[in-house]
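What follows is a structure written as C-alpha cells; I'll ask about it next.
Left out: one protein chain. Kept in place: all the others.
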Amino acid sequence: MPISRDDVLHVARLARLALTEDEVERLTHELADIVEAVGIVAELDLEGVPPTSHPRGLVNVMDDDEPRPPLPLEDVLANAPDHEGNLFRVPAWRQ
Amino acid sequence: MAPVVDTLRLTAEQAAALLERREISPAELREAYFEAIAERDGELHCYLRTTETAEGDGVPIALKDVISTKGVETTAGSRILAGYVPVFDATVAARVKAAGLSLLGKTNTDEFAMGSSTENSAYGPSRNPWDPTRVPGGSGGGSAAAVTAGLAPWALGSDTGGSIKQPSALCGNVGLRPTYGSVSRYGVVAFASSLDQIGPVAKTVRDVALLYSIIAGRDPLDSTTAELPEPVRLPEDDSLAGLRIGVPTELNEAEGIEPGVRDAVRRTLELAEELGAEVGECSLPRSVRYGLPCYYLIAPAEASSNLARYDGIRYGARAEGSSYQEVVERTRDEGFGDEPKRRIMLGTYALSAGYYDAYYGQAQKVRTLIIEEHREALERFDLLACPTSPTVAFPLGERADDPLAMYAADLLTIPSCLAGLPGLSIPCGLSDGLPVGLQLIGPQFGENTLFRAGHALEQALGFDTVPERWR
Partner (left out) sequence: MSWEPVIGLEIHVQLKTKTKMFCRCPVGFGAGENTQTCPVCLGFPGALPVTNRVAVEWTILLGLALDCTIAERAVFARKNYFYPDLPKGYQISQYDLPLCKDGKMLVPTADGDRVIGIVRAHLEEDAAKTVHVGGSTGRIGGAAWSLVDYNRGGTPLVEIVTAPDLHSPEEAKRFLQLLRQTIVELGISDAEMEKGTLRVDANVSVRPAGSDELRTRTEIKNMNSFTFIARGIEAEVERQIAVWEAGEEVRQETYDFDAATGRLTPRRAKEEADDYRYFPEPDLVPVEPDRRLVERLRAELPELPAARIRRIEGELGLERAIVLVTGGLDRLWQETVEAGADALAAANVVANNLVRAGVDPELVSPKELAKLVGARERIPRVAFDEAIARLGEPGFSADPYLAREAVSDVAALDPLVDAILAAHPEQVAAYRGGKEGLLGFFVGQVMRETDGTANPRVVSDLLREKLAG
C-alpha cells in the first residue's frame, strides 16, 4: 500500500510534529520506500505464530507497596523551561 | 615522578594495576587522558563534553551520552535535550561510580542512538581513528573511537540493533552487547525498549568482561532485568578445545558483505579450528531476509512512543507557541533531527489504526520465528560466528542521504538483537587497512562463553588496536 501525502500529514498530527512543507514532501517519498522494504514481512504466513513483545519470558516482576522518598522540589523543577511557583507552566490546550 | 602512560596502548586492566601499585595517581591517570583528548579529539570529536572534575579514584571511563549522569548534561545527541542536566544517575552510571570509576566525559552518538555512523548527531559527526575521512560507525561511534584513540581506557555504549558491536568493528576494538535484561536500562534515554541494552567497549576482551561484571545484574528499577545465572569469569584460557562454533550460511554469505571482510572472518574461523574448536555450518533462514524489516518496524514503533515525552514542558528545549499543541508541535519539529522524525513517523504509521496487524503485529510474529531459529542453531552450537559489519568503515557522507543504505549497515547485527542474545565483536584483521570485526553470538546469558572464545582468538590473532598512522 503506497503512502500518500495525506497519510504523512495524518501521522504527523498523531505524532505532534509540525513538519515543514519540504519535510512533508521528502518524508512522503522516504516513508514510501521504507514501508515497501519492510513490508516484505507480509510474505510470511504466520497464522498461529504467537507475537513476541519481549525477548525473554519474564513474568510477574513487581514491587512491594512501600514508599520511597520523592525527588526534592528543586530537582523536580530544575530543568523546567517554564514554571509558576511549584507548578510547571505551559500554554493552555487550544479548544 | 609519574610514568608516562601511553593511553593508546594502556588497557583498563593495566591502568587498574598501575593505580593499585600506586605507580600513578588517579589524578595523573585522568590527566593523561585529558592530554590525549586535547591532542586528538579536535580531529575525532568523540566527546560531547568532558568532566574535568569527577568523583572516583579508579580507572576513568567515558559514557555514551544516552546515559543519564547526575549533574552532567545529557543530550542523547539531540537538540531537544540541549541543556538537560539529569537530577539522577542511570543505574549503570551509579554502578560504575560505586566501583570507583571516574567519569571522563560523555561521548557522541547518533541522535537518540538512531544511526550507524554518528552522522545523525545534532552536534556533528565523530570520525574514525583509523581514517578520519571515514565514519566510526554508530550509534556509539564516540565511545568506540575514544577507546581506539586512547581517549578513554574503556567506555559504555548502548546497543539497539548494533550500536555497540558495529562501531567496535569499524574502530578495531572489542564491544559487547549483553543478553537482553542482564544490564539495567534505568536512566538510559530510551530508543526501543524491547531491544536497548547497555554494554562495554574496550581494547581487550578481559576489559570488556571486567566492565560487564560491574554493570550487570538485576536492578529493581528495571522490571526487565534478571540476576546473572553465574558470575562473570575473566577469561584466561588460550584454547578453544571442545567449543562448537556454528557458521550461519545466510549471515556469512549475505549480499553486500565485502570480500575483504569475508576473508578476514574466514581466516579467523580457520584459526579457531586450529585452537581446537569444532566449526560447522548452520542456517538461520529467515533472520537475514526478514530481520532488518522486522527491526525497522518494531524499533521505530517503540521509539515513536518513547520519544513522545519530549514535549518541552518538564525539561529540554521549548519552542514558543500560543497553545499547548503549538508549543509541542514546534518543539518537536525544531528539536528532533531528520532521523528521529523519520522513525517517529514510520513507527506511528506502523502502530496506527488499520496498519497495526500488517506491520507491527506481523513484525512481532516474525520476531518469534527469529528467536526460534536462533534457539535451534544454539542447541547444536555453543556460539555462532559471522562478520559484525558487512563492510569496513565507510566514508563520511556516503550513506547520509540514503536511509535504506544506512540501515543495511546493521544487517548482520540485528537478528541476534531481536532474539535478545548477547553478541561480542572482536577485531579480526584488516581489509584495505581498516579493521574488520568478527561477531560471536551466544545463547542467553552465554557471556562467559563469548569471553572465553573472544579472548582465545584475540590472543592468537594478536591484532594491534592502535591505528597504523599512530604506531
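The first chain written gets the first letter, and so on, giving A and B; residue counts start at 1 in each chain.
We take it that a contact is a pair of C-beta atoms (placed from the backbone, for glycine too) under 8 Å apart; a residue touches a chain by one contact, two chains touch by 3 or more.
This one's a predicted model, so the numbers in the text were calculated from it and none came from an experiment.
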> When the whole complex is taken into account, which chains on show are touched by the absent chain?
Replying inline: A, B
> Where the complex has a chain not shown, which of B:84, B:123, B:394 or B:451 is the residue touching it?
Replying inline: B:84
> Which residue among B:185, B:206 or B:341 touches the omitted chain?
Replying inline: B:185
>> On chain B, where is the contact patch with the chain that was removed from view?
In response: 66, 68, 74, 76, 81, 84, 86-88, 90, 185-190, 192-194, 220-224, 301-302, 304-305, 307-309, 311, 313-315, 322, 324-325, 328, 348, 351-353, 356, 360
> In the complete complex, which positions of chain A touch the hidden chain?
Replying inline: 10, 13-14, 16, 53-54, 58-68, 70-71, 73, 76-77, 84-93, 95
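The working rule: only the chains that are shown with their structure count from here on.
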> What whole-number Å value describes the gap between the mean CA coordinates of chain A and chain B?
Replying inline: 23
> Residues of chain A touching chain B in their complex?
Replying inline: 3, 7-8, 10-12, 14-20, 23, 27, 30-31, 33-35, 37-42, 44, 46, 49-56, 58, 61, 63, 71, 75, 78-82, 88, 90-94
> What part of chain B is in contact with chain A in the complex they form?
Replying inline: 83-85, 87-88, 180-181, 194-195, 220, 223-224, 226, 286, 289-290, 292-294, 296-297, 304, 308, 311-318, 321-330, 332-333, 336, 341-342, 344-346, 348-349, 352, 358-359, 361-369, 371, 403-404, 418-420, 444
